[in-house]
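Some chains omitted; the rest stay in position.
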Amino acid sequence: MPLWHVYHPPGAYSPVQKKQLADDITEFYARIGLPRFYVMALFHEVEASSFYVGGEPAQNAVRIVIEHIARHATDPAARRRTREALAALVAPHTTERGLYCEFHIDETAQDLWMMDGIAPPPARSEAEQRWARENRPVPY
Amino acid sequence: MPLWHVYHPPGAYSPVQKKQLADDITEFYARIGLPRFYVMALFHEVEASSFYVGGEPAQNAVRIVIEHIARHATDPAARRRTREALAALVAPHTTERGLYCEFHIDETAQDLWMMDGIAPPPARSEAEQRWARENRPVPY
């Protein structure tokens, strides 16, 4: 967590542009204290003949699916801040480049989640801070 | 929302057949008032050596994953109607063509969802109707 799936037209992103988006995503979550290695971003090229928006083949659309596990926004204000912050994050990589962009966040249970056989430590715990410092899962 | 992922064997669908399924999906949601551009259908070709059903490589199976965000069926009767209507929708594209078909619907939160930086309007609001008429997200 977070896991980002980015479905995009062929050629929409060069390797450098993918890394830039992945970096921006990683920075966002690192700022709120998550270990950097928690952040996975997978890019999936989908041809227009396999990507329909409103029944029409799409050549300019990006669909992002985000899985949040380690942190769930609770009150409506926090949820609003989350969605607006992520919209601001993706805008330079999508809308501002002429790519229509839709995303949604799915929130799944923290206790059904494992990394190299270890259940990640509780949010904001000492152990999580150590994972962030060492940037890898360590027994705790 | 809705987002449909269709995982299918290579060659199971021609571009025309994909568009027909995408059209049927779009009509279904447009009939209940959703803007057509809300409907995204992504097709993913998966070879038999990467697609296992009960441990066996599958050449005739279609797995559909559906994300519902804008509308969630509430009472059991409505949920039954939803699953049966979608089963009827996919049957001509799958079972009736000799393709085994499993689907499930995941429902995720409406307030963690954005389109081109705008949070979609409430269900059945004036703004949603305008989005449906203009078939694009407009500030409201």
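Note that the chains take the letters A and B in the order they are written out, and that residue 1 is the start of every chain.
Everything below uses one rule, namely that a residue touches a chain if its C-beta (ideal position, glycine included) is under 8 Å from a C-beta of that chain, and two chains touch if they have at least 3 such contacts.
Bear in mind that the values here come from a model prediction, so they are computed numbers and not experimental data.
Peer 1: How many copies of the chain make up the whole complex, given that 2 are shown?
Peer 2: Of the complex's copies, 2 are shown; altogether there are 3.
One rule holds for everything that comes next: only the chains that are shown with their structure count from here on.
Peer 1: Roughly how far is chain A from chain B, going centre to centre by Cα mean, in whole Å?
Peer 2: Centre-to-centre distance between chain A and chain B: 22 Å.
Peer 1: Per the contact definition, I'd like the list of chain B residues that touch chain A in the complex.
Peer 2: It is residues 1, 3, 15, 18-19, 22-23, 25-27, 35-45, 67, 69, 106, 108-109, 111-117, 119, 135 of chain B that touch chain A.
Peer 1: For chain A, which residues count as touching chain B in their complex?
Peer 2: Residues of chain A touching chain B: 7, 46, 49-55, 57-58, 61, 63, 65, 73, 76, 79-80, 82-84, 86-88, 91, 94-95, 100-107.
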